[in-house]
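Quick one: the structure is below, and I'll ask about it shortly.
The complex is shown incomplete by one protein chain, all other protein chains being positioned as in the whole.
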Amino acid sequence: MPALTAAVGSDMWRTARLVAAKDLGIEWRSRQVTNQVLPFAGLTLVLFAFALDRDDITARVAPGLFWLATTFSLIVLVQRTFAVETADGALDTLRVAGVDPAGIYLGKALALAAQLVVLEALLLVGVIVFYASHIRPAGIVLVIVTAFLATSGLAFVGTLYGGLAAGAKGRETLLPLLLLPVVAPVLIGATRAFEAAFGTRGGEGIRAGVEISDGWPWVGMLAIFAAVFGAAGVLAFGPLLEEA
Amino acid sequence: MSPVEPVPAPSTSFAIAAPVVALRHVVAVLGRFPALAGASLEVQVGEVLLLKGPNGAGKTTLLRLCAGLVPLVRGEAEVLGHNLRTDRAAIRPHVGLLGHQNGLYADLSVRENVRFWGRTAGASDGEINAALTQLGLDGRLATVPAGRLSAGQRRRTALACLIARRARLWLLDEPHAGLDADGRDLLDDVIRRAVGAGATVLVASHELERAKALATRIVTVAGGLVHNESPDDAGADRGGRV
Partner (left out) sequence: MSTTVPNPQSIPGTNVSAVSRRWRGVTSTGFSRVLGVATLVLVVWLVLFGLLFSPPDQTQQSSVRIMYIHVPTAWVAYLAFGVTGLSSAMYLFRRAHSLAWDRVAGASAEIGVMFMALTLITGSLWGRLTWGVYWAWDARLTTTAFLFVTYVGYLAVRRLGGSHQARAKRSAVLGLLAVIEIPLVHFSVELWRSLHQEASVANPSGDVKMDGLMLFSLFVGLIAFSLLYFWLVLHRQRAMYLEDQYDDADLDVALVERRAETKEQSRA
């Protein structure tokens, strides 16, 4: 039995590595994310500033705007990662290839997470530049851990729902409808954690000044989210891929 | 009339083994439309079966069914010993499907595409290189991104991916389309080699002259059914009857 599970597990990880390398290789060649999605994300930051029109507000809501921009970019990235598969019928070929669908899922989620991390790094710079935010030095660890867990959660959920919507008619409009409600906990948790790290808090009537320790419960919630949806994705992606 | 040699008939020892494909009154639907309306077919190991028929007859669906991609609505089907009702996923590692689309990634080079698809089937680097060589893709073309190839070159790349997978059942849907004369010779050679290595091939094609020469058996697919099961038809013209 252990040998069997080891064999199954290693097939999944082997496939995941293959698929992740393939996705990242495609991105490296085409530079679509770097050339199109990153500027899009930066633009949303600018547009937020236009819409809010109050410099004192933007500084305080910077964490929220950061994660909003990330969430919207997630939708674009997920659509991209599955458009690559459906363009020339590669999704069909992946099905026929008979590889472990969980491996495909993990590989695509991994590649998606890597792209998200790059995006978030850029957005962080953008937020500091455009919104005059600053991270408290003591809060750097919180920022990194939050970003890691939130990104994992977003990548897991995005790949799962992307797989469900891939190849379906009307999938462009279906994906945001399905995805946005699900990522709400990540948005809430990651924003609160960032607020703790930045030392700001948005909204009126709330005491300003937040302790960094206030952020860690949210990190716990993000960890649960990532674990739960990671597991769900590994189990559910196979059946979903079947019926696309 | 046909310049190529016919494929040698399968040896008798194969005929005793279970059929590679056994379909009985299979109904398969695309949305609401019954692409296959009760098709029955049996294919033995080592055969090269040509599926001919008008467009919309159900040839593509038949091939996709044998690849385990299309669910059965009615009837029974067994491919390589697996029941397609219960066990569709299990046959997939053993079949290779070349559909209308090529399944290539436009941004990756020819070599990277073949390497990816080969690796998913566990092929070694040697086998991958052999596949590239067999289709004349190991020279200058190997590093060209698939998106920049001509249609014929993409088809050859897709074939190389198929070879690298060493499938036992080959399902080729209009493989000659888009290939020039050299490419078609290459394809015939590839099929011959595959059969020599023990594979079974189902080909759907409008290139009747070439395919007839290659085929050990010809059937017609029309209206979602399989007709005209006939033994070797190389060179003979059935005239009139579709």
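Miscellaneous remarks
Every chain is named by a letter (A and B) in the order it is written, and numbering of its residues begins at 1.
The rule is simple: contacts are C-beta pairs under 8 Å (C-beta built on N, C-alpha and C of every residue); 3 or more make two chains touch, one makes a residue touch a chain.
Fair warning: this is a prediction, and the values are worked out from it, not measured in the lab.
Checked against the full complex, the one of A:V125, A:A138 or A:A232 touching the unshown chain is A:A232.
Here one chain is not drawn; of A:A83, A:A114, A:V182 or A:I212, the residue touching it is A:V182.
Touching the omitted chain from chain B are residues 27, 29, 31-34, 37-38, 54, 71, 73, 222-225, 227, 241-242.
Interface with the hidden chain, as seen from chain A, comprises residues 160, 164, 168-170, 174, 177-178, 181-182, 184-185, 188-189, 192, 203, 205-206, 217-218, 221, 224-225, 228-229, 232, 236, 239-240, 242-243.
Just so it is clear, only the chains that are shown with their structure count from here on.
Those residues of chain B that touch chain A in the shared complex are 67-69, 89, 92-97, 99-108, 112, 116-117, 119-121, 145, 161, 165. Of all residues in chain A, those touching chain B in their complex are 15, 18, 22, 25-26, 29-30, 84, 87-90, 92-99, 242.
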